[in-house]
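Take a look at the following structure, please.
A single protein chain has been omitted; all remaining protein chains appear in their positions.
Right, chain A next:
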Amino acid sequence: MKAWDAIVIGGGHNGLVNACYLQRAGLDVLVVEKNDWVGGAATSRELTPGFLYSNCSYVCSLFRPEIMRDLELPRFGLQVISYEGGAVFTRDGDYLANYRDHDAHRREFARFSKRDAEAYDRYSRDVTRQCRFIQPLLMRTAPDPTSFRLRDLGELIYLGKKFAGLSAEEMALTLRFWTMSISDFLDEYFETDVIKANFALSGIIGTALGPMSPGTAYVLLHHYMGEVDGSVGAWGYARGGMGAVTRALAASFKASGGTIRTGAEVDHVLIRNGKAKGVVLAGGEEIHGKLVISNADVKRTFLKLVEEKELPDIFLRRVRNFKIRGSSGKVNIALDSLPEFHALPKDSPVYRADMHFTDSIERMERAYDDWKAGRWSADPFLDMMIPTTLDPTMAPPGKHFMSCFVQYAPPKIDGRDWTDADRDGFAESVVSQIAQYSPGFRDRIVHMEVRTPREIEAEVGLTEGNIFQGELTFDQLLFNRPVPGYAQYRSPVGGLYMCGSSTHPGGGVMGAPGRNAAAEILRDLAKPSLHMSPAHDVI
């Protein structure tokens, strides 16, 4: 029976990135994916004729350009289009927009507060300084401070030097950034509710924390670290939806000789004498491999796919305690015409941007209160956009696809599982919020896909539907992600690796965990990683 050089469990973007690098390094790699399509949470599916949804993740910025280049993703069809800023609608019938032009941005803020308008430069400087500190760490394996191996010491020194390179003021800011709430952080710069709400949303997306919870300032940084073709901090749409990212990865993988098996759900990892030897599919079929790499999150991998007896107690306990709480849902809507918004002039670029309705941090925090009580938010926070204003491939001419990321949605309702009636109630909270700002919105709806944490976990396999495969709080970052002592993509089981967003540097469609894991695997095999570019310089 054939033994593959490596079997990757899960065809999400990180699994595919990992598989591509290994295949290009000369390994014979098989990707097994439980769904009949690849993509994980970066997928585009046609659920109603003529409309393509970005079913889960919906925007692109964090995906590392080095990986796009190494894996020739443009050649395989990937194109990312920057979109035009964003807006928060206010309850008094106005809106606050983020324009790409620096001076328009300032003038827009000045409509609400001249002071805050002029505070943006300092805010932007401080955030940029912090991003420049963290960005080079994304494409490096985090050092293990407990090992005394030369490489770990070297990496620790690198980290220390980078930290020492900061001024005293910046060091203080760094520590504050890693521990503060986004609300407290923004209070140091701005005074206007809607302006703070505008920035705070990046601090809570995908996180089971409220804007007043410590640790959310870092989550904001995480969302500022991306770029669209060198335009730092910009966000864009993948043409054809986020599935275009994984379609290009799958095509690149196959072109280099890799094999993908869809409809192949792994039941467990085959382990003999403490070493991974392959996987056993749900139907009982055994597939043998010299290495097994799991793209699934750390809980799914070690609590479902590996038998407890194979793992040390402390490791198991830490995996169980790893925070990977469901906090968000998704509503994808097919519309038969472009919605209008009372507040928004028809020629506003905001139609081609992300839109929000939560105009104060207090409202965000109240939405989080509902989550704590085990309910979906009655007044949810939406990150809403209409990608078809820039991408004609996702809906027929004149019709539109609207993507609504919705927060908060708890993994369980009052301690019990979600029901279909709950799901419908959740969807209604979203539609009614939009309809308050957009006349006739309901009449435009052709079809909706509603995804609570229940659907996301069942389909994509993300535990509790957590989009980051584990929260991005500082206790779960760098050498503590996912578990101290196992932050370098290896596990207690020989030959079993992790490459998902549960590992450093975390979630978002970034690809860095998949790439960094490939680098570690190739190092263990003593194979050169010729096809892997070093991280771009940050100068």
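Definition applied: a contact is a pair of C-beta atoms (placed from the backbone, for glycine too) under 8 Å apart; a residue touches a chain by one contact, two chains touch by 3 or more; residues count from 1.
Definition applied: contacts and distances are computed from a predicted model.
K.L.:
One chain of this complex is not shown here; going by its UniProt record, which of these names is it: "Glycine cleavage T protein (Aminomethyl transferase)", "Peptide/nickel transport system substrate-binding protein", "Cyanoglobin family protein" or "Glutathione ABC transporter permease"?
P.N.:
So, among "Glycine cleavage T protein (Aminomethyl transferase)", "Peptide/nickel transport system substrate-binding protein", "Cyanoglobin family protein" or "Glutathione ABC transporter permease", the name matching the hidden chain's UniProt entry is "Glycine cleavage T protein (Aminomethyl transferase)".
K.L.:
Decide which residue listed in A:4, A:21, A:76 or A:112 touches the omitted chain of the complex.
P.N.:
Counting the whole complex, the residue in contact with the absent chain is A:112.
K.L.:
Sort through A:99, A:218 or A:497 and give me the one touching the missing partner chain.
P.N.:
The one listed residue touching the chain not shown is A:99.
K.L.:
If I consider the whole complex, including the chain that's not displayed, which of A:46, A:121, A:187 or A:307 touches that chain?
P.N.:
Going through A:46, A:121, A:187 or A:307 one by one, A:121 is the residue touching the chain not shown.
K.L.:
One chain isn't shown here. Among A:169, A:286, A:307 or A:475, which residue touches it?
P.N.:
From the options A:169, A:286, A:307 or A:475, the contact with the absent chain belongs to A:169.
K.L.:
To test your reading of the contact rule: which positions on chain A touch the chain that is missing from view?
P.N.:
91-95, 97, 99, 101-104, 106-108, 111-112, 114-119, 121-122, 125, 128-129, 132, 166-167, 169-170, 189, 342, 345, 347-349, 436-437, 439
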